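One protein chain is absent from this view; the other protein chains keep their places.
In order of appearance the chains are A and B, and numbering begins at 1 in each one.
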Amino acid sequence: MEQAKIDFLKLYLSLYIDHFTVLQGLKQPNSPYVVLDVRNAPAQVKKVQIKGALPLAAKDLTAHLAELDKAKTYVVYDWTGGTILGKQALLTLLSNGFKAFELAGALEGWQGMKLPTEPVTA
Amino acid sequence: MEQAKIDFLKLYLSLYIDHFTVLQGLKQPNSPYVVLDVRNAPAQVKKVQIKGALPLAAKDLTAHLAELDKAKTYVVYDWTGGTILGKQALLTLLSNGFKAFELAGALEGWQGMKLPTEPVTA
Partner (left out) sequence: MEQAKIDFLKLYLSLYIDHFTVLQGLKQPNSPYVVLDVRNAPAQVKKVQIKGALPLAAKDLTAHLAELDKAKTYVVYDWTGGTILGKQALLTLLSNGFKAFELAGALEGWQGMKLPTEPVTA
């Protein structure tokens, strides 16, 4: 039983990337990471996003896959870590051969750590 | 490894139903869905619930299974998606042969999207 738990936790945690790794990557001149804001909400509801994120709602992701770059690693996030939108986006990306992770803690955790955000423009 | 992640995500996501599908279903004259509020809290703490939900605390679920209808699909929700009460209720329902899903985003997400709620009556 303990081994089943350990295997489960390893697989579960392998879906995630932490904010520190993402922040360090984004500082590089040719960052390997592209942060995707996959919230299904209009700009006036989203208000702010992670600085440098690309808004691409989970519901529109499949229609925009051709615009994405297989050389990049996509980091998706939703409002909180308790929703399923990040995992839906992650499934779409991985199933289509993209490298992708969900941001641990989501936007809520990012803001809780006072990491850089910016206003969402419509 | 990517395939293991994909299989994990598919199984995880298969536990959930989204608010849009539930709302559409509830508008039908003979809705297939019954929304169960499984929060273990008294009415004065819960205050509001999803409009039309049936209050049935997760702790009392096993004792009330005989009152449920195998022709229906049960949609369970707790305060947020980060708790385990919805999954406990889901396990009880599925293990007893009921059709059931957890509401994606839970009550927090439903309220965040300003979907219809109503006061909880004691």
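As a convention for this text, a contact is a pair of C-beta atoms (placed from the backbone, for glycine too) under 8 Å apart; a residue touches a chain by one contact, two chains touch by 3 or more.
Note that this is a predicted model, so its numbers are computed, not measured.
Touching the missing chain, out of B:Leu65, B:Leu91 or B:Met113, is residue B:Leu91. Take chain A: the residues that touch the chain left off the picture are 1-2, 4-6, 8-10, 12-13, 16, 18, 80-83, 104-106, 108-109, 112.
Touch with the hidden chain on the side of chain B covers residues 11-12, 14-15, 79-85, 87-88, 90-91, 94-95.
The working rule: only the chains that are shown with their structure count from here on.
Centres computed as Cα averages put chain A at a distance of 26 Å from chain B.
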